[in-house]
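One structure below.
Of the protein chains in this complex, all but one are displayed in their positions.
So, subunit A:
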Amino acid sequence: MNNTLLELKNISYKYKNNLILNQVNLKINSGEKIALLGKSGSGKTTLISVLNGTIKPTHGEVKLFNKSFEELDRKQKSKITTIWQDLRLIEDLSAEQNVNCGLLAENNFYFAFKNLLNISSFKKAHKYMKLCRLHNSVYAKKIRKLSGGQKQRVAIARSLIQGSDILLADEPFNNLDPKLITTIKNLLLENVDKNNTKKSPKTSLVALHRLDLLNDFDKVIGIRDGKIFFNIKRNNLKKFHLDKIY
């Protein structure tokens, strides 16, 4: 049975005459946990933006559930969630309002309205914020008043609350201390908790810089100058692989 969720075929992306992605081919299967490695500027963020449909590639084809993005309806598109490197939170809204934004896809306009007026329920948002180790004193604070680490966790909570099947994360452990990194990593990669309730997406692609965090991933992809240099199982990763991309 074909269990490919996301597929890139011969993807190239040009920006101001610079080739950012060059003939990228990639398949992400259901349940895979993939680490994406590469230097800064190697094309990791662009690859994630192509995968979630934010950027249209100059050449090639992106398929989600064997359909191109244009063929998908809104509900199908919302099966992907993204944690952006620059977080992309709405600065003027509070932390809990930002997390509730993750629920916009499954709710109607009235919910968005209530969220902005602060009269919607924040129960679910608080649950996810708690999972991300955010203290309740942070919940009602404006984003601009939070520290880098707190913002990072708000962005993660917003992404997890979406309940999507696929997680794309661009350096999600930035701004976090070592203890929090372990907590958040477990949260992102272990998709069920002790009570067997769903916590995070089953399939994930996470862009990383820290090699000590690779243990929990099944596969590792190495990217350099917009080209995928290797796409291997984590156990097969050797030093020469890393030398190729760093």
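Just so we're on the same page, a contact is a pair of C-beta atoms (placed from the backbone, for glycine too) under 8 Å apart; a residue touches a chain by one contact, two chains touch by 3 or more; residues count from 1.
Assume contacts and distances are computed from a predicted model.
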Chain excluded from display, named as in UniProt, from "Succinate dehydrogenase cytochrome b subunit", "Ubiquinone biosynthesis protein UbiU", "Phosphonate ABC transporter permease protein phnE" or "Thiosulfate oxidation carrier complex protein SoxZ": "Phosphonate ABC transporter permease protein phnE"
Per the touch definition above, residue among A:71, A:86, A:177 or A:190 touching the missing chain: A:86
Of A:54, A:186 or A:236, the one touching the omitted chain in the full complex: A:54
Residue touching the undisplayed chain, where the options are A:9, A:27 or A:77: A:77
Positions on subunit A contacted by the hidden chain, ascending: 52-54, 74-75, 77-78, 80-82, 84, 86, 88-93, 101-102, 104-105, 107-109, 111-113, 115-119, 162
